[in-house]
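Provided herewith is a single structure, encoded as structure tokens, for subsequent inquiry.
Other chains dropped; remaining ones untouched in position.
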């Protein structure tokens, strides 16, 4: 089977959840990957959405983080204050799964605005939502973001969330933080992608690990599960 | 005991110009019909409070009802931008909109403090972010036992909270279930409250996961079937995802939005 770069990204992100017990899921790309993981290698993974649904098992991909099916299939539905205070804040969730509109080399995330002026931005984005505390409170943070110079920027226009130490999965490969400096370093490339592709898609001078791993292509099972998931939505 | 009112009377009595108004409902049970009635009654200078502004606040903002928005995530979930919110922030149309911007955790805790009769709430939040640079209602607070510095946010005490629920009984006891969001906190934090419901029933049978607000903490109840559309009411109707997508084009330019407003 052939696949798209987006499919490879989602499959790689789903694989990253193997061995994890619980995942706090942001909407969009992270939600697709988390739901794919639950259908493939991680059937017992507890998906937690900020709407208060804990252990949800949606049959189709939720359009919003508050879809009715999340509540109907969850182990528990709690209030929004409770999901943030009792579940997220104490650090009991293994992985936080987020996306970003802008991202810098230290995994500072911007989802607030584009432009220099907070009062009158060029583009007003949705804002913080759950991200600042998801990024700060989960034991591990994984960002799922399409890699291009508009998103991977030298300097974010606004620091909405700090995902220092996070690992980034993109449509081109993966970046991991340098243990000393925290700078994101290219560590893995998806099939058919080369280092210059990744550099060209990055708005800062991208560092590349001494050894760059190569992602296994999506299996037929992974691709079928993903396409089924998207088709049902 | 809560009074049973019509939606028009409830809004007329409980929502005044200049009020701080919280319409809550986290994706589920969004009080859309109440928002429309506020627009129809031409309220002005409202401070709108809501974690996720959604279509209902895009409409109120586009209609010029709002002076200020207190929020934590202002998008069209699963679709994209709220174009009327963006137009107000980016171009002051139809009027400038002041923003007071928090994270979800901060907003949720602000409602909790309001519901608890406390002046502030404490959380581990906002660390390293630029939010505190622009939002005055974020401050450090020190643990008197450990010396650790945490974040404080002040209580939200809206003049009026408006929510939508599945049902109420004749005494004004309100029952909602499914994703319950921050609705209980919003009602308990507010000075007055209006609850629109799908129906009034003789008896509220216990439901798994249901939240019940006793009639003596609710000011008024209005029967408004479908009052959450295009959001959803678990057990009554589904979310109209198509309308959320359609809103993107309706709201994208001022002319089509104004036409929509004229027909409201």
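Things worth noting here:
As written, the chains take the letters A and B, and residue 1 is the first residue of each chain.
Convention: a contact is a pair of C-beta atoms (placed from the backbone, for glycine too) under 8 Å apart; a residue touches a chain by one contact, two chains touch by 3 or more.
A quick note: this is a predicted structure, and the numbers were derived from the prediction, not measured.
The stoichiometry of the whole complex, written in the labels shown, is A x2, B x2.
The rule is short, and it goes like this: only the chains that are shown with their structure count from here on.
Put simply, the C-alpha centre of chain A and that of chain B have 28 angstrom between them. By the touch criterion stated above, chain B contacts chain A in their complex at residues 26-28, 51-52, 71-75, 77-78, 81-82, 85-86, 89-90, 92, 101-105, 108-109, 111-112, 123-131, 134, 178-182, 184-185, 209, 211, 232, 234, 238-239, 241, 244. If you check the complex, the residues on chain A that touch chain B are 27-28, 50-53, 62-68, 70-72, 77, 79-81, 84-85, 88-89, 108, 112, 118, 120-133, 136-137, 158-162, 164.
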